[in-house]
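One structure follows; several queries about it will come next.
Right after this comes subunit A.
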Amino acid sequence: MNVRVLLLAIFWANQALTQGFSGLGTEAEGFAMPDPQHVISFPQDHGAHPDFRIEWWYLTATLEGDDGAQYGVQWTLFRSAMRPGEGEGWQSPQVWMGHAAVTSAEEHHVAERLARGGIGQAGVISTPFETFIDDWQMLATGAGLEDMTVRARGADFAYDLALHATGPIVLQGDRGYSVKSPGGQASHYFSQPFYEVSGVVTLPDGPVAVTGQGWLDREWSSQPLAEDQSGWDWFSLSFDTGARLMGFGLRGAALFTSATWIAPDGTPTPYGDGALQLTPLNHVEIEGREVPTEWRVALPVRGVDVTVEALNPQAWMGVSFPYWEGPISIAGSHTGRGYLEMTGY
Partner candidate 1 sequence: MVRVETVSKTYRSGEGPVAVLSDVSLSVGSKETVALTGESGSGKSTLLHLIGGLDLPDKGSITLDGQEITALGDTARATVRRDTVGLVFQQFNLVPSLTVAQNIALQARLAGRFDAALTQRLIDRLGLSGMQQRYPEQLSGGQQQRVAIGRTLANHPKVVLADEPTGNLDEDTGDAVMSLMLDLVAESGAALIMATHSNRLAARFSRRVHLSRGRLEAA
Partner candidate 2 sequence: MALLTLLSHWRRHPGQLVTLMLGLALATALWSGVQAINEEARQSYARAAASVTAQSYDRLVTPDGQPVPMADYIALRRAGWLVSPVIGGHVQIGAERWRLLGIDPLTAPQGILPQAAGESLVDPTAFLTGPGQAFVTPGVNIVSDQREMPNFVPVEGIAPGLILTDLSVAARLLDQQDPSFLTILPDQPAGLPALAEVTSLTRQQPSEDRDLSRLTQSFHLNLTAFGFLSFAVGLFIVHSTIGLAFEQRRPVFRTLRALGLPLGRLVGALMVEVTGIALIAGSVGVFLGYFVAAALLPDVAGTLRSLYGADIGGSLAFRPLWAGVGLLIAMLGAWLSAAQAVWKVARMPLLAPAQPRAWAMASAKGRRWQVAGALALFGTSGVAGATGGSLIAGFLCLGALLLGAALMLPPVVSLILAGLSRMVRGALPEWILADTRQQLPGLSLALMALLLALSANVGVSTMVGSFRQTFLGWLNQRLVSELYVTAASNGQAEEIRAMLAPMVDATLPIAYAESRIAGAPGRVYGVADHATYREYWPMIVSVPHVWDALAAGQVALINEQLSLREGLSPGDPVRLTNGLTLPVGGVYSDYGNPTGQAMIALSLLRDRFDDVQEQRTAIRIDPERRGAVIATLQDRFDLPDGAVVDQERVKQASIDVFDQTFRVTGALNVLTLAVAGFALLASLMTLATMRLPQVAPLWALGQTRARLAWIELGRSLGLVLITWAVALPVGLALAWVLLAVVNVVAFGWRLPMMLFPLDWVRLLGLAVLSSALAAAYPALGLLRMPPAHLLKVFSNER
């Protein structure tokens, strides 16, 4: 079986394929729709929302090793529902997918895991918080999401990290309701961008002790993209000032951008379409595609005008549906480090 074909269709990353299945993600399918009135509350919203079509728990971390080298680490659990709700055993309509990656300037290691719901091979528990697929896991060691451990393993790499939050959880968009297109497509979206990270990354050359910063994104929806949108470029920037900037652009008939300025104390200020300016500067060719790995990111209202550049331009995620994900460095009006995700290339 070509599992990739299967997954391309189940997960919505490839818009063209998704459109092949008429009406997926519409209310007629019975999926719950993001609701601007919904008040995000914990711990319930740490857990899964099986009535929504897609959902993810997305951790990225920019790290420095005791060897002086820079690293990036990704740990993601995706949930996708083929039908709303849960089912017994093998009959469950829920499909889980884990992605893990370690990136350095020279190397990029990726692993992927898939599991069906209903049998305990993968899942999320809200209290005490725990997400897992196979032997990969991200779980809270205390209350809420403040202290966690994260681990994953691939054929040629592994990592085991401890996280400690130094700031509050941040609601994106309008109190956690994040609009994705002029037509009103939206998702529920919140982040914890204030993790301090320490732990060990094991590469083919051996283990490396690492420290750095981490950023957790939580998002769920049933129809995140409009029909004409082909992909997005998503930035999470941690400035040396302690402020954070989340910004994304959805590429459609017109570019749709959105940004959240996060003060060092965690106070968010959302900015709607057009406030954030994204300009690709340099493309590299990866597997026959032109991917921009250097960008100009400007949020003039906040005086931000920076150039971001990939630590490793070849940070390609060659998984079931391929995308680009890797650490970046920031220069210009602000300095710091961050993560860049680009899909649909």
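Keep in mind how these were chosen: all candidates are chains of the complex that A comes from, given by their letters.
Keep in mind that, in the parts below, contacts are C-beta pairs under 8 Å (C-beta built on N, C-alpha and C of every residue); 3 or more make two chains touch, one makes a residue touch a chain; residues count from 1.
Predicted model only: the values in this text are computed from it and were never measured.
**Q** For subunit A in this complex, which listed candidate touches it: 1 or 2?
**A** That would be candidate 2, which touches subunit A.
**Q** Please output the residues of subunit A touching candidate 2 within their complex, sorted ascending.
**A** Per the stated touch rule, the residues are 1-3, 5-7, 9-10, 21, 82-83, 89-91, 93, 95, 111, 114-116, 119-121, 132, 134-135, 153-156, 158, 202.
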